[in-house]
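A single protein chain has been omitted from the complex, and every remaining protein chain is retained in its original position.
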Amino acid sequence: MTRSSIYHPNRRKFLAGIGASGATVLGAPNVARAQDNEIPIGVLLPFTGSQGAYGPDMRKAAEITTKMIADAGGILGGRKFKLFFEDDESTPTAGLAATKKLLEINKCQAVIGIWGSPIAMAIKNVLIQANACMMVSGAANAITDGDTKGLVWRYQAKATDWGPAMAQAMISRKWKTISILAQQNAFVIPMIEPAKKEFEKAGVKVLDTVVYNPDQPSYRAEVQRIFGGSPAPEAVMSLGLLTDFVSIVREVVRNDYKSKIMALSIMADAEGKFIQSVGADVAEGIEHFQPSPPLGSPNYARFQKLMGADANALFLFAGNTHDQICTLALAMEKTKSTDPLVYTKVIRELCNGPGQKVDDVVEALKLVRAGTKIDFVGAGSDCDFDERGDQLNRHYGHFRIEKGKQVLVQIIKGV
Amino acid sequence: MIAQVVLNGFVTGMIIALPAIALTLTYGILKFPNFAIGAMLTVGAYFAYIANAWLHLPLVWAAVLAAVALAITSVGVDRLVFQPLRERTAITLLVASMGVSFVLENVARFVLGNSARSFEVAIARPQRYFELRVNMEQIYTAATALSAMLAIYIILRHTALGRAMRAVSDNPALAAVRGIDRERIARWMWVIAGVLTAIAGVLAGLDRAIDPLLGWNYVVTVFAAAILGGLGNPFGAVLGALTLGVVEETSTLLIPPNYRQVVSFCAIAFLLLARPQGLLGSVRVKR
Amino acid sequence: MTPPLPVLSTAGVAAGYGAGDIIRDITIDVTPGEVFTVIGPNGSGKSTLIKVLAGLVRTRVGEIRLGAIRLTHLSAPQRVSTGVAYVPQEFNVFPNMTIGENLKVSTEFLGREQQATLEQRERVLAMFPEVAKRLKLRAGLLSGGQRQMLAFACAMMAAPKVLLLDEPSAGLSPKLVGEIFDKIETLNASGLTVFIIEQNVKEALRIGDRVMVLVNGSIRLMATPGEITAKHDLHKLFLG
Partner (left out) sequence: MTAYLVTILTLVCIAIILGLSLNLQWGLCGMVNFGMAGFFALGAYSAALVALSGAGTLAATVTAATICALASAATALISLRLSDEYLAILTLGFGEVIRLVILSEEWLTGGSLGLPGIPRPFWGLVSEKDYELLFLGLLILVVLGLFIALEILVRSPFGRAIRAVREDDIVVATLGKNVTALRVKAFAVGGAIIGIAGAFHAFYLTYIDPSQFSAIITAYTFMAVIAGGRGSNKGLLLGAAVIMCLIEGSRFLKDVVQVLDATQLAAIRLILIGLGLILFLIYRPQGFAREYSLKGSKLISPRT
């Protein structure tokens, strides 16, 4: 548009301006539209903002898996996935705009990834209304509410399953008193109450609960109150994200507090970033807990290799993204359709079985083509779903950090 | 317990004091509140991190390097952004500084990404004095901050540059007709601000973890401290920072900890109502 | 005999803030050693004029020279080092600094070498014994008259060729006004050229070698005090 229209605009020019800018918005994507033999898949992930740390690995996993399937001849007779990545900036508003773009411009009929619960909440209705398939890694229970079309699938334990399971893990360590230190965020807050109930049942005393805000300059006061309380709890259940946990642990070690720490793996492992950040001796002895990939399964081992990581690496969300791509491929192949309303109907059958257990997507695709019944086991979880699309019989890994390595303490079987 | 909290608050105050001084000096010389102070702090921390983790320099030298680098950056930013806007209103510069803070923070993000990082230093275990836990890092922090403040005091009180800075911030026009070139003083002011902020960045990074939002989390408190002390008054800034540090920490004994950031806001609000010139400040009443 | 070369001169100077000029077409020649006073009603642009000379207000049109040096585009600090010292009407000392610091800060950035500075300092302290007495005192604690003296002293630290004074008598008791003007005369006697903006017409006429009347931003009249008192009715002049 001309300069004059910027400084002496009238309404006609204004509308023209909108039109023009609209045109630029709409002009660009033509380069980036999927070809006919490609199936556009939207991948919405956090790359900036408070959750920015978790996006990249999931992106990598999605790309690797897609390539793997393509190299094996693709699906539906040689068609391939074309991935469109969007940054949700860790905020729902951006997530919503990005989703619209994926739906309308890139013509994606499936949006996967979706890490943060608030983002999932904000875009859910849009996706359902557009009859698009939604695969999330968020934990907040409400995400799968109100999905009448069976389009929403959760590749993560829901918070209310997660909390008690973590409590069980702590109870099994025979700690008599614990305190809870939690960040005010959408996916840990719902864990607290169920966890407390679990503790009560087992007669473990919850001394104190402190909820802190993300992005505080320091967590000294909170740490003081939880760890420095008298009597100090035997163990502290710490729920939050990586950055705040790093400062919290530093504060604890620095003050030489004795209480054991049980954290989430997204904090205390965070795909290796935590130990990287604080160093092995500070991390020593910290325990962490997370819905875990089927550790030791050949598929997960293969996945670790694919991701170019050693056998010790713990991928928490990357695995889920991998599974999301796999289930999409399998379901489409099975139904010979790219219509979410059609292919989502068979996801449960493919993942829950009964049928031949298979954990390699390429294998699985062969079997599906051959018409064999299968029970797909993922790299992020067993991939079994209830009728709401929430995950069933999730396994949870309970780890301890020893000499800078994850040591598996036990596997807790959730509901 | 209370003693412990007060001590911690005091140390936190020390960290806040340095950027607060920088902020207040900038305000004194150039008459605008530099909103980019937070981003500068972040960048300072990242400079030190690069020197420490990539070049494997001991943290002290990393800090020195960071101080130099940030001083240069600050002068550069002033030359490119603030100087062209010198004769505009404070608010224009304030808005410009917001733009600067965007750029700085995201350059850091661009280079080092989002995830939290820490310096390569072992975390020291605390000494116990009676009930008080005092850890080495707190001692280092206090010592560093104090010596920085002492240095500033000497510069301001007993050097030509210091006199000139006080003159310009007190009355730019008179300073000009006494032969003092504001631009020259401004350049040195930015050097000092850069050094102070970098040191603060290192201390803050040592205190928690380094991530692109490190400085942003301090902005409100730093401004609160500077205002509390009366914008333009370095000694007031220190006082303000220490007061805030202690008050914020001790407030957690009475109110839920997650509300303690509110304390600094209420502090400014009430102070501005009661004593617009700040604790030590000269009167800033406009109408 | 030819008149001596002017020490401070302006040619067709116009200046102002924002839209419109406050002073227009100002052409002055201040000859060495004279006391040049400017009088005029409030809002006539007197203080704008002196600020233009001091370099605090940009010259929009015209030329300003100090002897042979073009000042027009020099900043205020640069003008000081070339030899134009200015004493503002108010806020003319740094109240939070000691008298000693006030004097120091007035020379430290002129790029003069130490020795010259020290000698000048001695001279100034000799000129202003009342200032020299208490160097450790905070300037803020001084009375109006003492402040004015300190302001003069600070200006003199730059060893100026021309001293610009903005209403030195403003807000002072008649007794003090007397002292101030005596001081100005002694300074002038030592060969210093003085340019004064003055409200107090009586004093201005008494002290000035030449008097300029400024009305609505332009020169109304330039003459010796004698001529003015003889020929003109000041009230008419001021009423433009």
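Just so it is clear, A, B and C label the chains in written order, and each chain counts residues from 1 on its own.
Convention: contacts are C-beta pairs under 8 Å (C-beta built on N, C-alpha and C of every residue); 3 or more make two chains touch, one makes a residue touch a chain.
All values reported here derive from a predicted model rather than from experimental measurement.
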item	value
Among B:41, B:70, B:96 or B:123, residue touching the chain not depicted	B:96
Identified contact with the non-displayed chain, of A:65, A:106 or A:381	A:106
For chain B, residues in touch with the removed chain	27, 31-33, 35, 81, 84-85, 87-92, 94-96, 98-103, 105-107, 109-110, 113-114, 170-174, 176, 216, 219-220, 223-224, 227, 231, 256, 258-259, 261-262, 264-265, 268-269, 272-273, 276, 284-287
Residues of chain A (touch criterion as defined above) contacting the omitted chain	5-7, 9-11, 13-14, 17-18, 21-22, 24-26, 28-29, 31-32, 45, 47-50, 52, 55-56, 59, 84-87, 89-93, 96-98, 100-101, 103-106, 116-118, 121-122, 125, 129, 140, 142, 184-186, 189-190, 211, 213
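As a working rule, only the chains that are shown with their structure count from here on.
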item	value
Chain contact topology (line, ring, star, complete or other)	line
Distance-maximising chain from chain C - centres being C-alpha averages	A
Intercentroid distance (Cα basis), chain B paired with chain A, Å	37
Separation of chain B from chain C, taking each centre as the mean of its C-alpha atoms, in whole Å	41
Gap in Å, rounded to a whole number, between the CA centres of chain C and chain A	75
Touching two or more other chains - residue numbers and ranges from chain B	none
Per-residue overlap in chain C, given as positions that touch at least 2 other chains	none
List of chain C residues in touch with chain B within their complex	54-56, 75-78, 80-81, 85-86, 88, 91-97, 101, 104-110, 154, 158
Partner chain A, residues of chain B touching it in the complex	1, 4-5, 8, 12, 109, 113-118, 120, 122-126, 133, 135, 137, 204, 207-209, 211, 213, 216-218, 221, 248-249, 252, 256-258, 260-261
Parts of chain A lying in touch with chain B, wherever the complex brings them together	47-50, 52-53, 56, 184, 210-213, 215-222, 224-225, 228, 242-243, 246-247, 250, 253-256, 270, 273, 276-279, 281-282
